[in-house]
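Of the protein chains in this complex, all but one are displayed in their positions.
Going by the order they are written in, the chains are A and B; count residues from 1 in each one.
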Amino acid sequence: MKHSFIDRYAALDSPLHLLDARTKLLGFTVLIGAVLLVPPGKPFAFFAYFFLTAALMGISQVPLTFVVARTLVILPFVLLAGLALPWRTGDGWTLFSTLLLRSTLSLILLILLTNTTRFAELLRGLRKLGCPRILAMNLGFLYRYLFVLTEEVMRMRQARDCRRVGSARPRAEMKLLGSMLGTLLLRSFERAERMYQAMLSRGSSGDFPILAPRRFSWRDPAFLAGLGLFIWMAEFLT
Amino acid sequence: MHIPDGFLSNRVAVAFDAISGVGILLSARRVKLEASARAVPMMGVLAAFVFAAQMLNFPVLGGTSGHLVGGALLAIILGPVPAVLTMATVIIAQALFLQDGGLIALGANIFNIGGVTAFSGYAVFRLLWRNDGGGRRLTVAAFAAGWISMVLSAAGCAVELAVSGAIPLRLGLPAMVGYHALIGIAEGGLTASVLAFLARVRPDLIETPRRVKLGAGEWAGAFIFVAIPLLILALAGSSSLPDPLQKLIEPGSAPSAKAGDAQALFSTLRLWEYSWEFAALVAVIFLVFLAGRIVHGGKAHR
Partner (left out) sequence: MTEYAVRITRLQYTYPDGTKALEGIDLDVRTGERVALVGPSGAGKSTLLLHLNGVLTGAGTVRILGKALDGGDLREIRRQVGMVFQDPNDQLFCPTVFEDVAFGPLNLGIPQGEIPARVDKALRDVGLEQSMRYRSSHHLSLGERKRAAFAAVLVMEPAILALDEPTGNLDPRNRRHLIELVGGLPATLLLATHDLEMALSLCQRLVVMDRGKIWADGDARALLSDSRLMEEHGLEVPLSLRGH
(Lines give C-alpha, C1' and ligand atoms only; values in the text may rest on other atoms or scores of the structure.)
Protein backbone atom coordinates (compact mmCIF):
# COMPACT_ATOMS: atom_id res chain seq x y z
CA MET A 1 0.00 0.00 0.00
CA LYS A 2 1.49 3.29 -0.96
CA HIS A 3 0.83 6.42 1.01
CA SER A 4 2.59 8.81 -1.22
CA PHE A 5 0.23 11.69 -0.73
CA ILE A 6 2.23 13.03 2.14
CA ASP A 7 5.92 12.57 1.78
CA ARG A 8 6.46 11.93 -1.83
CA TYR A 9 9.22 14.35 -2.64
CA ALA A 10 10.66 14.88 0.76
CA ALA A 11 13.54 12.48 0.21
CA LEU A 12 15.11 14.22 -2.76
CA ASP A 13 18.48 15.94 -2.64
CA SER A 14 18.15 19.50 -3.82
CA PRO A 15 19.95 22.38 -2.08
CA LEU A 16 16.65 23.19 -0.39
CA HIS A 17 16.35 19.69 0.94
CA LEU A 18 19.74 19.98 2.54
CA LEU A 19 18.82 22.94 4.69
CA ASP A 20 18.06 22.51 8.35
CA ALA A 21 14.34 22.25 9.12
CA ARG A 22 14.40 25.26 11.39
CA THR A 23 15.85 27.41 8.65
CA LYS A 24 13.13 26.38 6.27
CA LEU A 25 10.37 26.79 8.80
CA LEU A 26 11.50 30.30 9.67
CA GLY A 27 12.45 31.28 6.17
CA PHE A 28 9.28 30.14 4.46
CA THR A 29 7.03 31.51 7.17
CA VAL A 30 8.67 34.90 6.87
CA LEU A 31 8.43 34.72 3.11
CA ILE A 32 4.75 33.86 3.22
CA GLY A 33 4.23 36.68 5.68
CA ALA A 34 6.05 39.07 3.35
CA VAL A 35 3.86 38.04 0.42
CA LEU A 36 0.74 38.56 2.48
CA LEU A 37 1.87 42.00 3.53
CA VAL A 38 2.23 43.39 0.04
CA PRO A 39 -0.60 45.91 -0.40
CA PRO A 40 -2.64 45.86 -3.59
CA GLY A 41 -1.39 48.09 -6.34
CA LYS A 42 2.27 47.19 -6.06
CA PRO A 43 2.73 44.94 -9.05
CA PHE A 44 6.52 45.02 -9.03
CA ALA A 45 6.72 43.62 -5.54
CA PHE A 46 4.42 40.81 -6.59
CA PHE A 47 6.46 40.08 -9.66
CA ALA A 48 9.56 39.93 -7.54
CA TYR A 49 7.99 37.40 -5.20
CA PHE A 50 6.61 35.47 -8.11
CA PHE A 51 10.06 35.07 -9.61
CA LEU A 52 11.56 34.12 -6.28
CA THR A 53 8.91 31.47 -5.78
CA ALA A 54 9.48 30.11 -9.27
CA ALA A 55 13.20 30.01 -8.63
CA LEU A 56 12.72 28.17 -5.36
CA MET A 57 10.40 25.76 -7.09
CA GLY A 58 13.02 25.05 -9.70
CA ILE A 59 15.79 24.56 -7.17
CA SER A 60 13.68 22.22 -5.09
CA GLN A 61 13.25 19.71 -7.91
CA VAL A 62 9.65 19.15 -6.89
CA PRO A 63 7.74 18.45 -10.13
CA LEU A 64 5.75 21.29 -11.62
CA THR A 65 2.70 19.17 -12.31
CA PHE A 66 2.48 18.20 -8.68
CA VAL A 67 2.66 21.78 -7.49
CA VAL A 68 0.13 22.97 -10.03
CA ALA A 69 -2.31 20.19 -9.20
CA ARG A 70 -2.15 21.01 -5.51
CA THR A 71 -2.58 24.70 -6.17
CA LEU A 72 -5.75 24.26 -8.19
CA VAL A 73 -7.58 23.22 -5.04
CA ILE A 74 -7.74 26.84 -4.02
CA LEU A 75 -9.77 27.94 -7.02
CA PRO A 76 -13.28 27.62 -5.53
CA PHE A 77 -12.34 29.93 -2.69
CA VAL A 78 -10.86 32.47 -5.04
CA LEU A 79 -13.94 32.45 -7.21
CA LEU A 80 -16.28 32.82 -4.26
CA ALA A 81 -14.27 35.70 -2.92
CA GLY A 82 -14.11 37.18 -6.39
CA LEU A 83 -17.89 37.33 -6.57
CA ALA A 84 -17.98 39.76 -3.71
CA LEU A 85 -15.52 42.30 -5.05
CA PRO A 86 -16.62 45.73 -6.20
CA TRP A 87 -16.27 45.12 -9.93
CA ARG A 88 -18.25 48.16 -10.83
CA THR A 89 -15.80 50.65 -9.39
CA GLY A 90 -12.87 49.29 -11.36
CA ASP A 91 -10.98 48.42 -8.23
CA GLY A 92 -12.17 44.92 -8.80
CA TRP A 93 -9.34 43.79 -11.01
CA THR A 94 -6.63 45.06 -8.69
CA LEU A 95 -8.19 43.42 -5.69
CA PHE A 96 -8.84 40.21 -7.54
CA SER A 97 -5.33 39.89 -8.85
CA THR A 98 -3.98 40.70 -5.41
CA LEU A 99 -6.09 37.98 -3.89
CA LEU A 100 -5.12 35.49 -6.55
CA LEU A 101 -1.42 36.18 -6.29
CA ARG A 102 -1.32 36.20 -2.51
CA SER A 103 -3.18 32.96 -2.08
CA THR A 104 -1.42 31.15 -4.89
CA LEU A 105 2.07 32.20 -3.92
CA SER A 106 1.61 31.41 -0.25
CA LEU A 107 0.18 28.01 -1.13
CA ILE A 108 3.09 27.18 -3.41
CA LEU A 109 5.54 28.24 -0.74
CA LEU A 110 3.82 25.99 1.77
CA ILE A 111 3.95 23.11 -0.69
CA LEU A 112 7.67 23.71 -1.12
CA LEU A 113 8.27 23.84 2.61
CA THR A 114 6.61 20.55 3.32
CA ASN A 115 7.91 18.72 0.29
CA THR A 116 11.55 19.53 0.86
CA THR A 117 11.61 18.39 4.46
CA ARG A 118 11.14 14.94 5.85
CA PHE A 119 8.37 14.98 8.40
CA ALA A 120 10.60 13.71 11.18
CA GLU A 121 12.94 16.63 10.53
CA LEU A 122 10.06 19.06 10.39
CA LEU A 123 8.85 17.88 13.77
CA ARG A 124 12.27 18.18 15.26
CA GLY A 125 12.58 21.69 13.87
CA LEU A 126 9.20 22.66 15.31
CA ARG A 127 10.15 21.27 18.67
CA LYS A 128 13.37 23.24 18.77
CA LEU A 129 11.53 26.37 17.81
CA GLY A 130 9.40 26.04 20.90
CA CYS A 131 6.44 23.89 19.93
CA PRO A 132 4.91 22.29 23.06
CA ARG A 133 6.09 18.75 23.60
CA ILE A 134 2.62 17.25 23.70
CA LEU A 135 1.69 18.79 20.39
CA ALA A 136 4.89 17.53 18.77
CA MET A 137 4.30 14.06 20.17
CA ASN A 138 0.73 14.08 18.93
CA LEU A 139 1.91 15.05 15.47
CA GLY A 140 4.49 12.30 15.50
CA PHE A 141 1.98 9.68 16.52
CA LEU A 142 -0.51 10.98 14.01
CA TYR A 143 2.02 10.69 11.22
CA ARG A 144 3.00 7.21 12.19
CA TYR A 145 -0.46 5.87 12.84
CA LEU A 146 -2.03 7.54 9.90
CA PHE A 147 -0.53 4.87 7.75
CA VAL A 148 -1.65 2.04 9.94
CA LEU A 149 -5.15 3.46 10.13
CA THR A 150 -5.26 4.20 6.42
CA GLU A 151 -4.57 0.56 5.74
CA GLU A 152 -7.35 -0.42 8.12
CA VAL A 153 -9.74 2.05 6.50
CA MET A 154 -8.99 0.71 3.05
CA ARG A 155 -9.58 -2.82 4.21
CA MET A 156 -12.84 -1.84 5.87
CA ARG A 157 -13.93 -0.08 2.72
CA GLN A 158 -13.23 -3.17 0.67
CA ALA A 159 -15.08 -5.33 3.13
CA ARG A 160 -18.02 -2.96 3.03
CA ASP A 161 -18.06 -2.91 -0.76
CA CYS A 162 -17.97 -6.68 -0.89
CA ARG A 163 -21.07 -6.89 1.21
CA ARG A 164 -23.09 -4.10 -0.24
CA VAL A 165 -26.03 -5.16 -2.36
CA GLY A 166 -28.24 -2.76 -4.29
CA SER A 167 -28.38 1.00 -3.92
CA ALA A 168 -27.48 2.61 -0.66
CA ARG A 169 -30.29 4.10 1.38
CA PRO A 170 -29.05 7.11 3.35
CA ARG A 171 -30.18 5.92 6.73
CA ALA A 172 -28.72 2.45 6.40
CA GLU A 173 -25.59 3.96 4.92
CA MET A 174 -25.25 6.28 7.87
CA LYS A 175 -25.69 3.47 10.35
CA LEU A 176 -23.11 1.35 8.56
CA LEU A 177 -20.67 4.19 8.44
CA GLY A 178 -21.30 4.81 12.11
CA SER A 179 -20.39 1.22 12.92
CA MET A 180 -17.29 1.38 10.78
CA LEU A 181 -16.16 4.59 12.40
CA GLY A 182 -17.03 3.27 15.82
CA THR A 183 -15.00 0.14 15.20
CA LEU A 184 -12.11 2.18 13.90
CA LEU A 185 -12.35 4.35 16.99
CA LEU A 186 -12.30 1.39 19.33
CA ARG A 187 -9.38 -0.15 17.53
CA SER A 188 -7.61 3.17 17.86
CA PHE A 189 -8.20 3.14 21.58
CA GLU A 190 -6.93 -0.38 21.92
CA ARG A 191 -3.91 0.36 19.80
CA ALA A 192 -3.16 3.42 21.88
CA GLU A 193 -3.34 1.27 24.99
CA ARG A 194 -0.94 -1.30 23.52
CA MET A 195 1.38 1.41 22.31
CA TYR A 196 1.46 2.86 25.79
CA GLN A 197 2.40 -0.56 27.11
CA ALA A 198 5.13 -0.89 24.51
CA MET A 199 6.49 2.52 25.45
CA LEU A 200 6.53 1.58 29.12
CA SER A 201 8.29 -1.66 28.29
CA ARG A 202 11.14 0.26 26.70
CA GLY A 203 11.75 2.35 29.77
CA SER A 204 9.67 5.37 28.90
CA SER A 205 7.67 7.26 31.49
CA GLY A 206 5.60 8.89 28.77
CA ASP A 207 8.16 11.33 27.47
CA PHE A 208 9.66 11.35 24.04
CA PRO A 209 13.40 11.80 24.02
CA ILE A 210 14.87 13.79 21.15
CA LEU A 211 18.06 12.77 19.45
CA ALA A 212 20.93 15.21 18.97
CA PRO A 213 20.50 17.80 16.23
CA ARG A 214 21.79 17.01 12.80
CA ARG A 215 23.60 19.32 10.51
CA PHE A 216 23.45 23.07 10.49
CA SER A 217 25.82 24.21 7.78
CA TRP A 218 26.89 27.43 6.11
CA ARG A 219 23.89 27.06 3.83
CA ASP A 220 21.44 27.94 6.56
CA PRO A 221 22.52 31.44 7.51
CA ALA A 222 23.26 32.04 3.83
CA PHE A 223 19.69 31.15 2.89
CA LEU A 224 18.20 33.31 5.59
CA ALA A 225 20.44 36.22 4.75
CA GLY A 226 19.59 35.91 1.09
CA LEU A 227 15.90 35.86 1.85
CA GLY A 228 16.19 38.85 4.13
CA LEU A 229 18.01 40.81 1.47
CA PHE A 230 15.45 39.92 -1.15
CA ILE A 231 12.53 40.92 1.01
CA TRP A 232 14.16 44.19 1.92
CA MET A 233 14.69 44.96 -1.72
CA ALA A 234 11.17 43.98 -2.67
CA GLU A 235 9.66 46.12 0.05
CA PHE A 236 11.73 49.23 -0.24
CA LEU A 237 12.82 49.42 -3.79
CA THR A 238 9.43 49.03 -5.47
CA MET B 1 -13.93 25.03 5.54
CA HIS B 2 -10.20 25.26 5.91
CA ILE B 3 -9.28 28.83 5.03
CA PRO B 4 -6.18 29.13 2.81
CA ASP B 5 -3.64 31.92 3.21
CA GLY B 6 -4.42 35.20 1.53
CA PHE B 7 -8.10 35.42 2.36
CA LEU B 8 -7.96 36.68 5.88
CA SER B 9 -6.60 40.11 6.51
CA ASN B 10 -3.33 40.02 8.34
CA ARG B 11 -4.68 41.54 11.50
CA VAL B 12 -7.41 38.94 11.74
CA ALA B 13 -5.06 36.07 10.96
CA VAL B 14 -2.50 37.17 13.49
CA ALA B 15 -5.15 37.82 16.13
CA PHE B 16 -6.42 34.29 15.77
CA ASP B 17 -2.90 32.89 15.67
CA ALA B 18 -2.39 34.51 19.04
CA ILE B 19 -5.67 33.25 20.48
CA SER B 20 -5.17 29.71 19.24
CA GLY B 21 -1.52 29.75 20.24
CA VAL B 22 -2.37 30.66 23.79
CA GLY B 23 -5.22 28.17 23.77
CA ILE B 24 -2.91 25.37 22.69
CA LEU B 25 -0.28 26.22 25.28
CA LEU B 26 -2.86 26.24 28.04
CA SER B 27 -4.46 23.02 26.86
CA ALA B 28 -1.08 21.35 26.62
CA ARG B 29 -0.24 22.35 30.16
CA ARG B 30 -3.64 21.19 31.34
CA VAL B 31 -3.36 17.78 29.70
CA LYS B 32 0.15 17.40 31.03
CA LEU B 33 -1.02 17.94 34.56
CA GLU B 34 -3.61 15.22 34.32
CA ALA B 35 -2.25 11.77 33.48
CA SER B 36 -0.29 12.72 30.42
CA ALA B 37 1.59 9.50 29.97
CA ARG B 38 -1.46 7.57 28.98
CA ALA B 39 -3.27 10.44 27.38
CA VAL B 40 -0.67 11.28 24.81
CA PRO B 41 -0.64 8.08 22.77
CA MET B 42 -4.43 8.23 23.04
CA MET B 43 -4.66 11.71 21.58
CA GLY B 44 -2.14 10.95 18.90
CA VAL B 45 -3.93 7.88 17.75
CA LEU B 46 -7.28 9.62 17.90
CA ALA B 47 -5.84 12.42 15.82
CA ALA B 48 -4.88 9.82 13.25
CA PHE B 49 -8.37 8.39 13.56
CA VAL B 50 -9.99 11.74 12.76
CA PHE B 51 -7.64 12.25 9.84
CA ALA B 52 -8.36 8.77 8.51
CA ALA B 53 -12.08 9.01 9.22
CA GLN B 54 -12.22 12.04 6.98
CA MET B 55 -11.34 9.70 4.16
CA LEU B 56 -14.54 7.73 4.61
CA ASN B 57 -16.92 9.68 2.44
CA PHE B 58 -20.63 9.66 2.66
CA PRO B 59 -22.81 10.76 -0.24
CA VAL B 60 -24.93 13.80 0.56
CA LEU B 61 -27.42 15.09 -2.03
CA GLY B 62 -26.34 14.63 -5.61
CA GLY B 63 -22.57 14.91 -6.39
CA THR B 64 -21.25 16.20 -3.08
CA SER B 65 -20.01 14.01 -0.29
CA GLY B 66 -19.48 14.78 3.33
CA HIS B 67 -17.26 13.35 6.00
CA LEU B 68 -17.01 13.39 9.74
CA VAL B 69 -15.21 16.43 11.09
CA GLY B 70 -15.12 14.96 14.59
CA GLY B 71 -14.73 17.91 16.96
CA ALA B 72 -17.99 17.27 18.76
CA LEU B 73 -17.41 13.51 18.85
CA LEU B 74 -13.96 13.83 20.36
CA ALA B 75 -15.16 16.36 22.91
CA ILE B 76 -17.91 14.02 24.05
CA ILE B 77 -15.45 11.18 24.48
CA LEU B 78 -12.33 12.94 25.72
CA GLY B 79 -13.67 16.14 27.17
CA PRO B 80 -13.39 19.50 25.40
CA VAL B 81 -9.83 20.47 26.33
CA PRO B 82 -8.08 17.32 25.08
CA ALA B 83 -10.39 17.39 22.08
CA VAL B 84 -9.19 20.86 21.12
CA LEU B 85 -5.60 19.75 21.37
CA THR B 86 -6.29 16.68 19.26
CA MET B 87 -8.18 18.63 16.61
CA ALA B 88 -5.39 21.21 16.54
CA THR B 89 -3.00 18.37 15.78
CA VAL B 90 -5.21 17.21 12.94
CA ILE B 91 -5.55 20.70 11.48
CA ILE B 92 -1.82 21.35 11.62
CA ALA B 93 -1.20 18.00 10.01
CA GLN B 94 -3.73 18.79 7.28
CA ALA B 95 -1.96 22.05 6.55
CA LEU B 96 1.46 20.41 6.48
CA PHE B 97 0.57 17.21 4.64
CA LEU B 98 -2.19 18.27 2.31
CA GLN B 99 -1.80 22.03 2.30
CA ASP B 100 -5.43 22.11 3.32
CA GLY B 101 -5.66 25.49 4.99
CA GLY B 102 -2.88 28.05 5.09
CA LEU B 103 0.06 28.46 7.42
CA ILE B 104 -0.69 31.94 8.72
CA ALA B 105 -4.37 31.07 8.78
CA LEU B 106 -3.75 28.11 11.09
CA GLY B 107 -4.90 30.04 14.14
CA ALA B 108 -8.25 30.83 12.59
CA ASN B 109 -8.72 27.30 11.32
CA ILE B 110 -7.86 25.79 14.68
CA PHE B 111 -10.28 28.21 16.30
CA ASN B 112 -13.14 27.28 14.00
CA ILE B 113 -12.64 23.62 13.35
CA GLY B 114 -11.05 22.73 16.67
CA GLY B 115 -12.22 25.15 19.31
CA VAL B 116 -15.72 26.05 18.27
CA THR B 117 -16.74 22.53 17.25
CA ALA B 118 -15.37 20.89 20.38
CA PHE B 119 -16.79 23.33 22.89
CA SER B 120 -20.13 23.96 21.28
CA GLY B 121 -20.64 20.28 20.59
CA TYR B 122 -19.75 19.41 24.15
CA ALA B 123 -21.94 22.12 25.62
CA VAL B 124 -24.96 21.02 23.63
CA PHE B 125 -24.42 17.37 24.47
CA ARG B 126 -23.93 18.06 28.11
CA LEU B 127 -27.08 20.13 28.26
CA LEU B 128 -29.26 17.63 26.47
CA TRP B 129 -28.02 14.28 27.68
CA ARG B 130 -28.81 12.64 30.94
CA ASN B 131 -27.10 9.43 31.86
CA ASP B 132 -30.23 7.42 32.32
CA GLY B 133 -29.34 4.82 29.74
CA GLY B 134 -31.95 6.07 27.31
CA GLY B 135 -30.84 5.34 23.79
CA ARG B 136 -33.04 7.87 22.07
CA ARG B 137 -31.87 10.71 24.21
CA LEU B 138 -28.28 9.90 23.36
CA THR B 139 -29.04 9.96 19.66
CA VAL B 140 -30.83 13.29 19.86
CA ALA B 141 -28.18 14.90 22.03
CA ALA B 142 -25.36 13.64 19.83
CA PHE B 143 -27.08 14.71 16.65
CA ALA B 144 -27.74 18.17 18.02
CA ALA B 145 -24.15 18.44 19.22
CA GLY B 146 -22.77 17.52 15.82
CA TRP B 147 -25.10 19.74 13.88
CA ILE B 148 -24.65 22.83 16.01
CA SER B 149 -20.89 22.41 16.02
CA MET B 150 -20.90 22.64 12.22
CA VAL B 151 -23.24 25.61 12.03
CA LEU B 152 -21.41 27.65 14.62
CA SER B 153 -17.98 27.00 13.21
CA ALA B 154 -19.20 27.92 9.74
CA ALA B 155 -20.58 31.14 11.17
CA GLY B 156 -17.25 31.87 12.79
CA CYS B 157 -15.51 31.27 9.48
CA ALA B 158 -17.89 33.59 7.66
CA VAL B 159 -17.40 36.32 10.22
CA GLU B 160 -13.63 36.08 10.04
CA LEU B 161 -13.76 36.39 6.28
CA ALA B 162 -16.13 39.32 6.55
CA VAL B 163 -14.05 41.19 9.08
CA SER B 164 -11.10 40.64 6.76
CA GLY B 165 -12.99 42.26 3.98
CA ALA B 166 -12.67 39.24 1.77
CA ILE B 167 -16.25 38.06 1.62
CA PRO B 168 -19.01 40.24 3.08
CA LEU B 169 -21.46 38.76 5.56
CA ARG B 170 -24.36 39.31 3.18
CA LEU B 171 -22.80 36.71 0.92
CA GLY B 172 -20.60 34.70 3.21
CA LEU B 173 -22.94 34.01 6.09
CA PRO B 174 -25.82 32.51 4.14
CA ALA B 175 -23.41 30.61 1.92
CA MET B 176 -21.32 29.09 4.68
CA VAL B 177 -24.01 28.61 7.25
CA GLY B 178 -26.45 27.31 4.68
CA TYR B 179 -23.99 24.80 3.28
CA HIS B 180 -22.90 23.66 6.68
CA ALA B 181 -26.42 23.39 7.97
CA LEU B 182 -26.80 20.75 5.29
CA ILE B 183 -23.43 19.09 5.87
CA GLY B 184 -24.20 19.31 9.56
CA ILE B 185 -26.90 16.73 9.10
CA ALA B 186 -24.23 14.24 8.13
CA GLU B 187 -22.02 15.34 11.03
CA GLY B 188 -24.89 15.01 13.47
CA GLY B 189 -25.92 11.68 12.02
CA LEU B 190 -22.43 10.24 12.11
CA THR B 191 -21.72 11.56 15.60
CA ALA B 192 -24.96 9.98 16.75
CA SER B 193 -24.37 6.63 15.12
CA VAL B 194 -20.78 6.34 16.34
CA LEU B 195 -21.90 7.17 19.87
CA ALA B 196 -24.79 4.73 19.62
CA PHE B 197 -22.30 2.06 18.59
CA LEU B 198 -20.02 2.94 21.48
CA ALA B 199 -22.94 2.96 23.90
CA ARG B 200 -23.61 -0.66 23.00
CA VAL B 201 -20.01 -1.83 23.02
CA ARG B 202 -18.11 0.39 25.45
CA PRO B 203 -20.54 2.57 27.39
CA ASP B 204 -17.82 3.50 29.86
CA LEU B 205 -16.33 5.77 27.24
CA ILE B 206 -19.26 8.17 27.13
CA GLU B 207 -19.72 8.93 30.79
CA THR B 208 -18.45 12.42 30.31
CA PRO B 209 -20.21 14.09 33.20
CA ARG B 210 -18.52 11.67 35.50
CA ARG B 211 -15.04 12.09 34.12
CA VAL B 212 -14.78 15.64 32.92
CA LYS B 213 -14.73 18.19 35.67
CA LEU B 214 -15.97 21.58 34.56
CA GLY B 215 -13.06 23.70 35.65
CA ALA B 216 -11.92 27.18 34.83
CA GLY B 217 -10.50 25.96 31.56
CA GLU B 218 -13.80 24.55 30.34
CA TRP B 219 -15.70 27.68 31.21
CA ALA B 220 -13.14 29.95 29.63
CA GLY B 221 -13.17 27.80 26.53
CA ALA B 222 -16.94 27.78 26.43
CA PHE B 223 -17.01 31.53 26.62
CA ILE B 224 -14.36 32.11 23.99
CA PHE B 225 -15.37 29.45 21.54
CA VAL B 226 -19.10 29.43 21.93
CA ALA B 227 -20.47 32.54 23.55
CA ILE B 228 -18.56 34.97 21.41
CA PRO B 229 -19.44 33.38 18.08
CA LEU B 230 -23.08 33.15 19.19
CA LEU B 231 -22.92 36.79 20.08
CA ILE B 232 -21.55 37.69 16.72
CA LEU B 233 -24.14 35.61 14.96
CA ALA B 234 -26.87 37.37 16.87
CA LEU B 235 -25.24 40.64 15.91
CA ALA B 236 -25.26 39.72 12.29
CA GLY B 237 -28.88 38.75 12.45
CA SER B 238 -30.14 41.89 14.12
CA SER B 239 -31.64 44.56 11.96
CA SER B 240 -30.01 47.68 13.30
CA LEU B 241 -26.27 47.64 13.49
CA PRO B 242 -24.01 50.33 14.90
CA ASP B 243 -22.21 52.30 12.25
CA PRO B 244 -18.64 51.17 12.74
CA LEU B 245 -19.78 47.60 12.44
CA GLN B 246 -21.86 48.40 9.42
CA LYS B 247 -18.75 49.62 7.71
CA LEU B 248 -17.03 46.36 8.49
CA ILE B 249 -19.46 44.32 6.57
CA GLU B 250 -19.52 46.37 3.42
CA PRO B 251 -17.73 44.74 0.53
CA GLY B 252 -14.50 46.04 -0.80
CA SER B 253 -12.44 46.86 2.23
CA ALA B 254 -9.08 45.88 0.90
CA PRO B 255 -7.44 42.81 2.41
CA SER B 256 -4.21 44.55 3.03
CA ALA B 257 -3.76 46.01 6.51
CA LYS B 258 -0.36 45.53 8.06
CA ALA B 259 -0.14 43.13 10.95
CA GLY B 260 1.77 45.53 13.14
CA ASP B 261 -1.13 47.91 13.46
CA ALA B 262 -2.35 46.88 16.90
CA GLN B 263 -4.41 50.02 17.36
CA ALA B 264 -6.44 49.27 14.29
CA LEU B 265 -6.77 45.66 15.38
CA PHE B 266 -8.54 46.52 18.57
CA SER B 267 -10.58 49.33 17.24
CA THR B 268 -12.44 47.12 14.84
CA LEU B 269 -13.03 44.41 17.39
CA ARG B 270 -14.26 46.56 20.26
CA LEU B 271 -17.74 45.17 20.11
CA TRP B 272 -18.67 45.27 23.76
CA GLU B 273 -18.98 49.03 23.81
CA TYR B 274 -21.75 49.13 21.37
CA SER B 275 -24.96 48.24 23.04
CA TRP B 276 -26.48 46.82 26.20
CA GLU B 277 -28.24 44.21 24.08
CA PHE B 278 -24.96 42.45 23.62
CA ALA B 279 -24.31 42.40 27.32
CA ALA B 280 -27.76 40.97 27.83
CA LEU B 281 -27.10 38.26 25.27
CA VAL B 282 -23.85 37.30 26.95
CA ALA B 283 -25.60 37.17 30.29
CA VAL B 284 -28.29 34.91 28.90
CA ILE B 285 -25.74 32.53 27.45
CA PHE B 286 -23.92 32.39 30.74
CA LEU B 287 -27.12 31.69 32.59
CA VAL B 288 -27.90 28.82 30.28
CA PHE B 289 -24.53 27.26 30.96
CA LEU B 290 -24.89 27.82 34.63
CA ALA B 291 -28.28 26.17 34.60
CA GLY B 292 -26.85 23.19 32.78
CA ARG B 293 -24.09 22.94 35.34
CA ILE B 294 -26.48 23.04 38.25
CA VAL B 295 -28.75 20.46 36.70
CA HIS B 296 -25.88 18.08 36.14
CA GLY B 297 -24.00 18.99 39.26
CA GLY B 298 -25.96 16.47 41.32
CA LYS B 299 -25.27 13.63 38.90
CA ALA B 300 -21.61 14.42 38.43
CA HIS B 301 -20.68 13.19 41.88
CA ARG B 302 -21.03 9.57 42.74
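FYI, a residue touches a chain if its C-beta (ideal position, glycine included) is under 8 Å from a C-beta of that chain, and two chains touch if they have at least 3 such contacts.
Remember, predicted model here, so these are calculated numbers, not experimental data.
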Identify the residue among A:8, A:144, A:157 or A:219 that touches the chain left out of the display.
-> A:144
Out of A:76, A:130 or A:203, point to the residue that touches the absent chain in the complete complex.
-> A:203
For the chain that's not shown, point to the residue among A:45, A:95, A:108 or A:195 touching it.
-> A:195
Across A:74, A:123 or A:185, the one contacting the chain not displayed is A:123
On chain A, residues whose C-beta touches the chain left out of the figure | 3, 7, 118-120, 123, 140-141, 143-145, 147-148, 191, 194-195, 197-205, 207, 209, 211-212
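In this section, only the chains that are shown with their structure count from here on.
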Cα centroid separation between chain A and chain B, in whole Å?
-> 22
Mind listing the chain A positions that touch chain B in their complex?
-> 5-6, 28-29, 32-33, 36-37, 39-40, 70, 73-74, 77, 80-81, 83-86, 89, 91, 95, 98-99, 102-104, 106-107, 110-111, 113-114, 119, 122, 132-135, 137-146, 148-150, 152-153, 157, 168, 170, 173-175, 177-186, 188-189, 191-193, 195-196, 199, 205-206
In the complex, chain B touches chain A at residues 3-7, 10, 13, 24-25, 28, 31-32, 36-38, 40-49, 51-53, 55-56, 58-59, 68, 77, 85-86, 88-90, 92-93, 95-100, 102-104, 161, 166-168, 171-172, 175, 186, 189-190, 192-194, 196-198, 201-202, 205, 251-252, 254-256, 258-259
